[in-house]
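Omission of a single protein chain aside, the complex is shown with its protein chains in their original locations.
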Amino acid sequence: MKGLSQYTIRKRIAMALLMILLLAIPLFLSGKPYLMNVFILIFYTSTMSMAWNLLGGMTGQNSLGHAAYMGLGAYVASLFVTKAGMNPWLAMVLSVVIVGGIAGVVFYPCFLLKGPYFTLVTIAFGETIRQFVINWDFAGKATGISLPFGAQSFAEFRFMSKVPYYYIGLAMIVGVYILMKIISRSKFGFALRTIREDEDVAAAIGIKPMRYKVYALIVSAMIAAMVGSFYAYYNRYIDPDLMLQTYSVEFVLPAIVGGAAFVEGPLVGGAILITLSEFLRNEFGAILPGINLILYAVVLLVVIRFRPVGLLGWYSQSKAKAFVDTKILKKTDADKEA
Amino acid sequence: MEIFLQACVNGLLIGGFYSLMGMGQNIIFGVMKIINFCHGEMLMIGMYLTFVFNTFFGIDPYLSIPLVALCMFGLGALIQHTLITPSLGTKSFTNLLFLTVGLGILFQNLALVIFSPNYRTITTSYSSITVHLGPVTMALPKLISFIALIIITIALFWFLKYTSTGKKIRAVSQNPIGAEVVGINSKRIYIITYGLGCALAGVAGALLTLFYMVYPMVGSSFGFKALIVVVVGGFGSIQGAFCAGIFLGLLETLSSLIVGPTYRDLTVFVTFIVILVVRQIIILRRR
Partner (left out) sequence: MDNPIIEVKNITKNFKGLKAVSDVSFQIEEGKITGMIGPNGAGKSTTFNMICGYYPASEGHIFYKGQEITHKKAYDYTNMGIARTFQIMKPLGNLPVVDNVVPSAFFGRYGAKSLKEAREIALEVLEFTGLYAKRNVLAKDMGTPDQKRLEMARALATKPEMLFLDENMAGLNPAETEEAIALIRRINDSGVTIFLIEHIMKAVVSLCERVIVLHHGEKIAEGTPEEVMNDPYVMEVYLGTKGGHNNA
């Protein structure tokens, strides 16, 4: 096969095997809801982390308010379902559109701010939304919203078993991963990386920094809203705590631990962190609350101290690979030989 | 009118805490250009230290201040030396940001594991004494804390302005390379700065303990308010942080008086975002 190196072939086979494994897991674990829950948790946390990574890792805009977009998504979808009796799937789509719109319009001026100022304004923005929801009668104030329980129905996004949620979560993570892969190799992705490295350079070669940063945020917020709707349907209950800044941080950690420069970073980080943290919570959570978060913090500190480019940086042979799609380099080498 | 005055006094007091926290944060930012996202947790540790000294060793909260300051300085210096200084080399703002975020999570949850999520308070023989200052009533601990805040703030200004270490700190924040050229050991200054910032937050915690509950999450709100103070007052400007702290305290208490306590935080955050964005637009226009 011309143009495909050994490396690429091996990578593809590994991917295919992983996919088959993930598809087959419910066959073995459907009787163990706890473990199924861990997988679903990994799916939506990693998806959120990928959403953050588009803005944070790829564009270099460190947001610490992404839980707000997820929360907002959950709220919009839940309100449509409970107050308007809308079909949950339609509500999810509407929620994605609305949150994307809110992010693009309301947050637009905040992109004038750079570096630490930007990060702070994202925190304040997240808190503002949370405080707003806490004070909003229609959305149940601090009590939150419960979604109706009832008979199992695909149309109603309501299932007795965790298996359907598992497959929907899997579809979500795979879909977002493919989207990120496409973005990373597209014109859009290159614009974002150029902005991350230097906005003046971006402007000098015809990239409008504001515009692309806002695009990145809109895509990111839309994914967050999708995850939020999924979260609401899965848990059947949401409250304003969903938007706490703590959660925003928890969505960032997988990307940083896995390697924010990689599309796969959030996936690797998410799988490792959540597996470990759920294990600890299960074993010691009753006697030592918070032990899983201590682990989060320790892993994060160790990675930043000793592997500044994240765990995936371990595998990249050259430093260059840490920041780009490996395929690009392989291709360039192939071109040279040709 | 009395309510208003009372609110102003409370606002000044809480603003004093924000100022002290903000000034510590600001020194750290000035010198290393990093935001210390675990600043609130330093306050929390200061509170727990005061609590421990009082409960287990019977030390008066106000007398334990030097002890708390010393412990916090040590902790800060250790963190700086083992974690922050090495990471400064990577020049990655993201990594430094999440380094301090990680420390914040670590401390919060360590406190949770060690002290449980229960709310703790300490009482002393003078806790319930109140003082009348004209129309305003004030609990004695609040008054003492307020006076202590003023003294510490003045001492901090004096330290930065007149001592040799203070001058070095200012030199490094103005021009790190220049400071290095004239023979200032910037790594040492980093350690002193971070230790000092943590000590200030710890002392703020100690001063707060007599009239505020101690619990693992107590720092997060204070930490973020301190950041607001720094940003509104201007990164690197100690005087700015001082004024912004007082302003924020007053804004909080007065807004809860006027628009109601539930909208207090909403008012604060919206004001903050608007100030940030408007100021940035002005800066860009002026170019």
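As written, the chains take the letters A and B, and residue 1 is the first residue of each chain.
Keep this in mind: contacts are C-beta pairs under 8 Å (C-beta built on N, C-alpha and C of every residue); 3 or more make two chains touch, one makes a residue touch a chain.
On a predicted model such as this, the values are computed, not experimentally measured, just so you know.
The residue from A:V81, A:L113, A:A261 or A:L295 that touches the chain not shown here is A:A261. Along chain A, the points of touch with the absent chain fall at residues 185-187, 190-191, 193-194, 196-198, 200-209, 261, 318-320, 322-324, 328-329, 331-333, 335.
Please note the rule applied: only the chains that are shown with their structure count from here on.
The distance from the centre of chain A to the centre of chain B, with each centre set as the mean of the Cα atoms, comes to 32 Å. Within the complex formed with chain A, the residues of chain B that make contact are 29, 35, 83, 86-87, 90, 92-95, 97-99, 101-103, 105-106, 108-110, 112-113, 116-117, 216, 220, 224, 227-228, 231, 235, 262-263, 265-266, 269-270, 272-273, 276-277, 280-281, 284. Against chain B, the residues of chain A that register as touching in their complex are 56-57, 60, 62, 64, 109-110, 112-113, 115-117, 119-121, 123-125, 127-128, 131-132, 134-135, 245-246, 249, 252-253, 256, 260, 288-291, 293-294, 296-298, 300-301, 304-305, 308.
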